[in-house]
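Missing here is one protein chain; the remaining ones are kept as they sit in the complex.
Right, chain A next:
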């Protein structure tokens, strides 16, 4: 479907809903293409291709609300789908807080491109892409006799979306992505430690294509001999690629829904100091080619650069139109874009050198966080640090505590920001963490 065709169908669906009893409607239509190849033992193991389209419609009918999606996009079927959806909506209870956003807050066009689309998406030869996966595998094959299995994969995709709303919003987005990934398993005693490395990019030419297999192998070999160490209170360094696991409960706790439904440990904390001085995070939607960059959010609200935490002070929640009305607050946006951490001075090696006794966490294994209280407990693996040196791979251990204390106890923030994600986080040192092990 072309952009024009998507707009045309979206407006038709919106008008059909308005003609059949809805007072407000928003419709988005998206389509995407993706492909992936996975190689193993110098053969293609899996080759997958996908093309998909779908329509998503939000209906506001007599102060009642529902949302629906379908991939059956023929007009005669859509007409019936919309009519039945409106009929079903009438059986719900009224909800005075449900409306489309205030049109004043909509993105109105005209901003500079955020460079989220590779316009040469179709220019790359399929064989060239398959060879990238084979090259990643070749970096490793025969390099170490302990290797049991190597899998390498390449994937890419392109998605386009248009959105219209009956109180005057129109907008469209297009995104591309490319990725390479290698996974290596090695034999080490009775265990078969595995690890992976991955890179991604918005532009094919910016994708890091070398070193992926090598890094995966190195990380797997480093795990050989993993064992638990004694329980105790220690410093913890969490590597940049995994620290998002510990930050995501904070983001969940900042959502309007969690606040209003009392499932947050950060209720009524705006402009209060809640965490360490060393925590400064900006939600920046305008990072050029950022993985989370966008000019408007899922409701059409124009995005803004906002501080989330400033020297440990909570500055902003993530609140959509519905929960803003319920909470009697101003909407920001229901979701984050790029979360940009203020980095420190040291790289990971220097952070390790600064720790007398602690654990460098390189991966998590299960665990969860109680959203209402912030109490958490997670399985971890990584390396024991003794006198600033890595001494032993560890696994089968848990960390347990409370998010408020954990983030109040930041020892140091690294300078090694992970650029592969919309969360631009460096490695972080936490002090006095409870580890359970032997």
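In this text, contacts are C-beta pairs under 8 Å (C-beta built on N, C-alpha and C of every residue); 3 or more make two chains touch, one makes a residue touch a chain; residues count from 1.
One rule holds in what follows: contacts and distances are computed from a predicted model.
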Listed names "TldD protein", "histidine kinase", "His-Xaa-Ser system radical SAM maturase HxsB" or "Cation:proton antiporter", matching UniProt entry of the absent chain: "TldD protein"
Among A:7, A:81 or A:341, the residue in touch with the chain that has been omitted: A:81
Selected residue (touches chain absent from view) among A:113, A:205, A:330 or A:365: A:365
Touching residue (missing chain; options A:7, A:376 or A:407): A:376
Absent chain, residues of chain A that touch it: 28, 30, 40, 43-54, 56, 64-72, 77, 80-81, 84-85, 88-89, 91-95, 98, 148-149, 151, 159, 161, 163, 171, 173, 185, 190-194, 223, 226, 228, 231-233, 261-263, 292, 294, 296-298, 300, 326, 335, 365-368, 370-373, 375-379, 381, 395-400, 434-438
